[in-house]
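What you see is the complex with one protein chain gone and the rest in place.
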Amino acid sequence: MTAELAGSQVVIELLYLVASVLFILSLKWMSSPTTARHGIWAGEIGMLLAICGTLLHHGIVDYRLIAIGLVLGTIIGVPLGRVKMTAVPQRTALSHAFGALCVTLVGSAEFYLRSPDISRFMMSVLSLEVILGGLTVTGSLMAAGKLQEILPQRPLTYKGQNLVNFLLLACAVVIAVFLVLHPEAKSLFPFMVLIALAFGVLLIIPIGGADMPTVISLLNGYAGLSAAAMGFVLNNKLLIIAGALDGSSGLILSIIMSKAMNRSFTNVLFGAFGQVQAPAAAGEEARPVRSATPEEAAAILSAANKVIIVPGYGMAVAQAQHKVRELYDALTKRGVDVRFAIHPVAGRMPGHMNVLLAEADIPYDRLIEMDEINGDFPQTDVALVIGANDVTNPAARTDASSPIYGMPILDVDKAHTVMVIKRSMNPGFAGIDNPLYYLDNTLMLFGDAKAFVGSIVRELSGGHG
Amino acid sequence: MTAELAGSQVVIELLYLVASVLFILSLKWMSSPTTARHGIWAGEIGMLLAICGTLLHHGIVDYRLIAIGLVLGTIIGVPLGRVKMTAVPQRTALSHAFGALCVTLVGSAEFYLRSPDISRFMMSVLSLEVILGGLTVTGSLMAAGKLQEILPQRPLTYKGQNLVNFLLLACAVVIAVFLVLHPEAKSLFPFMVLIALAFGVLLIIPIGGADMPTVISLLNGYAGLSAAAMGFVLNNKLLIIAGALDGSSGLILSIIMSKAMNRSFTNVLFGAFGQVQAPAAAGEEARPVRSATPEEAAAILSAANKVIIVPGYGMAVAQAQHKVRELYDALTKRGVDVRFAIHPVAGRMPGHMNVLLAEADIPYDRLIEMDEINGDFPQTDVALVIGANDVTNPAARTDASSPIYGMPILDVDKAHTVMVIKRSMNPGFAGIDNPLYYLDNTLMLFGDAKAFVGSIVRELSGGHG
Amino acid sequence: MNSSSNLINALFIFVLAGFIGFEVIRRVSPLLHTPLMSLTNALDAIAVVGAIVLVGEHKSTLSAVFGFIAVVAATSNIVGGFLITDRMLKMFKSSRPAAKPAAK
Partner (left out) sequence: MNSSSNLINALFIFVLAGFIGFEVIRRVSPLLHTPLMSLTNALDAIAVVGAIVLVGEHKSTLSAVFGFIAVVAATSNIVGGFLITDRMLKMFKSSRPAAKPAAK
């Protein structure tokens, strides 16, 4: 790339500029569901322009192989775009792995093409690209495996684990520094990549399946950063911009998640999570709880004026969202005002509940965010908790010794009646007891979320028509 | 500037990068009064870094002249930073002229240094810089003159004015095109600049003094764009960024203003304003109005529970803000709840009222924006309008034939009692009658704002303390 | 290609884009956080342009092979990412549409 560009190069760069603007608009339009679809179109058009532009690149001699690659990628991509909504977390992890793989491979190829003629700054950026990319590949694969339950969900910890991980990373950095000084040492390069790959695996091993979402989001940020680094190496401004956008998105989502889970962000950043915080505190007092049958629940619901449904991870596991929709319909038909309270970290992914409920055709203006709906619980007749646990735990408000103390929660306990659908008295993700279940105004509805909601719906429609 | 930069050049560029970030943060922190002061510091530090960086520039041989220039500029700048708050509009206009002067001079000097060795794109940008800069210089000077009342405020129009202006601009563009093709034609350059300067004068002549704020803001945008163009010419990224920020600021403020004045933005953009829209419709029916004395006004105010004060341009002209503050104190001491309703285009500058009232030490949480306070007027005992007119004109809501029809206004007419301080029945900026004054619940308080408010305050404290 | 002037330009662009990223993403509706993740995924796959050049220039077997795999990986992200984001967003409806029988 000389200082005076060829005509085709200018066209390419201008196409990249337009693509950058479209990418930015694409994210901007995600600020509201009414404009979000435009966002996708902007992104798609930008992508198309960028790829077409790249094909104009004057050095390209082999179009056939490119075409095969694009077709093959499409063939793999289509099923990845058709997975079930409940499989979205692992799909996301998998695609981080793919993205990082691309970045790592391109970085490695560039190293071999250019070595030993690489400036120090360039070699530093290249190392950053490959190390971040490499650890993201294996880390994301591990995360996807755990979420898909191919790998054991259980965190695997041992003494000195952090030290081992740290030393491994240090090795990679040492090699990188050596390469910066001696970019001709081609034989060292593979070791750096291998260590990064190994580090990705070890980073995820000690983390429980439930902690994956934060990790995935963080890996998203890493993938973005490595793409931006690749942009530096290739002097490609579009890549830098897309990488920076992706990187900030990953970081911001992890920050939002860790705030909503009341974890410090540094805690997350340094992979120190997964240390099971409180081994199911288990004050085995066998305190009494009141439970109810589907018939009783249906009666209470149909007598109510205002109902707030609080969905959680259990609804996702049971895939109960369509049944919940039927319940919503049945109650609405009877004139009951039904709304949904959405906690920011309900489920296992930011926005998880929104997507599932939207999938079941529930209008999004019925999905109310925590801060907005919390004031309404005292005027609510029934709060129906479906497979949520931690996000409703009043200990977060009252019990300073609780590991989730200070985490913002949905104030379901303030409703006149609380009904909780879950299969057992087992704790949720945080592994702690929920005092909500022992309150006088709480009724436990034991059973699988889908089956139980189904019974309530049958009861409701059986009663009337 | 070769592709491989000298060490000092790298330092300069990095300093510029830091300065850019600081400039952006500076504007970002203006989003709230609590962080705004940080914003200034960020801006100042950024400026300092940028100037220090520039002094490192390897080609610089003459530091003495630079120092003299900086000192002289400071000497001129200090009094410009000390003007009275009421003179802020003309000060702003003057500083646009200075900024544009700098840009125009640098652009001209660069042209003579480089000609004939100027690429086409570069010459286009350079022409843009100089034309925009030139018209902003004289345009802003004219605007400042009109606001300071050195020049006649009256719009000067004649038939075919728009055509003449357009032809003049076309001349400048033709010369620019010629120069792009023949950058060696040095002798043509001054004509282009002169035409731009003349165009700036002619552009402002047909615009009344009262319309200046929108024009100033637009000139602000032009100044920013010309600075950005200068950045292109000098390949200076910091300049491009600052220019783009300034340009968007000017554009956005003019858009906000024209929206609040119910004018289409294109109308403003093409300088077609100033055409006095309705020659003081003057339905001279001599309809009856009720007026009151300071004593009566004081009695009504002290009997009220809730008072909303609506300041306008008249308060600024009369410099009555400190008296208003005394009134606020006196009423508050008596337990009256006093708030201020701020219309976005009250006064002659965006945010004009806020600055004046803040100057008089009125806490900014008492200054309520139009959209927020409009709902409260029906529950308000007294709306005290001080030198505002158009922004309270109910014809904007009801009279489809009014030139301000559709402009959002403050609904003072819905208060139980309305009192209006102004000197006469003369119309305000828009030159139209205000039906508010003839309502049954309206009392006119004729007199200068400062004097009249002073009398009310004396009355209030005379009665009690 | 690796002149320091280019690097400085790249730094400016990175910083500005990062800033835009933070401003824009912070304002994404929480309702859409899941589609946001898949959308950024698709956008990030723009890395495909680097891979395409590698394959197309075919400077060495290694670079062509690596590039090819990279093209496949990135393309599958583009296609899959846009597809699933679109599917998710289609589901978000504001007021109830003509009561479609809920899926079984």
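First chain written, first letter: the chains are A, B and C, and each begins at residue 1.
Methods note: a contact is a pair of C-beta atoms (placed from the backbone, for glycine too) under 8 Å apart; a residue touches a chain by one contact, two chains touch by 3 or more.
What you see is a predicted model, and the numbers here were worked out from it, not measured in a lab.
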item	value
Residue among B:D246, B:D413 or B:D433 touching the omitted chain	B:D246
Per the touch definition above, residue among B:F98, B:F178, B:Y405 or B:Y438 touching the missing chain	B:F98
Residue numbers in subunit C that touch the chain omitted from display	5-6, 9, 12-13, 16-17, 19-20, 23-24
Absent-chain interface as seen on subunit A, which is shown	1-5, 10, 13-14, 17, 20-21, 24, 237, 241
Subunit B residues that touch the omitted chain in the full complex	1, 19-20, 23-24, 26-28, 30-34, 36-37, 39-40, 43-44, 46-47, 50-51, 53-55, 57, 59-63, 65-66, 68-70, 72-74, 76-83, 85, 88, 91-92, 95-96, 98-99, 101-103, 105-106, 108-110, 112-113, 118-119, 121-122, 216-217, 220, 223-224, 227-228, 230-232, 234-250, 252-253, 256, 322, 325-326, 329, 342, 344, 349-352, 354-355, 358-361, 363-365, 367, 369
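Going forward, only the chains that are shown with their structure count from here on.
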item	value
Which two chains share the largest set of C-beta contact pairs	A-C
Gap in Å, rounded to a whole number, between the CA centres of subunit B and subunit A	46
Distance from the mean Cα position of subunit C to that of subunit B, given in whole angstrom	42
Whole-Å gap separating subunit A and subunit C, where each centre is the average of the chain's CA atoms	15
Shared-contact residues (touching 2 or more other chains) in subunit B	3
Subunit C residues counted as touching two or more neighbouring chains	4, 6, 9
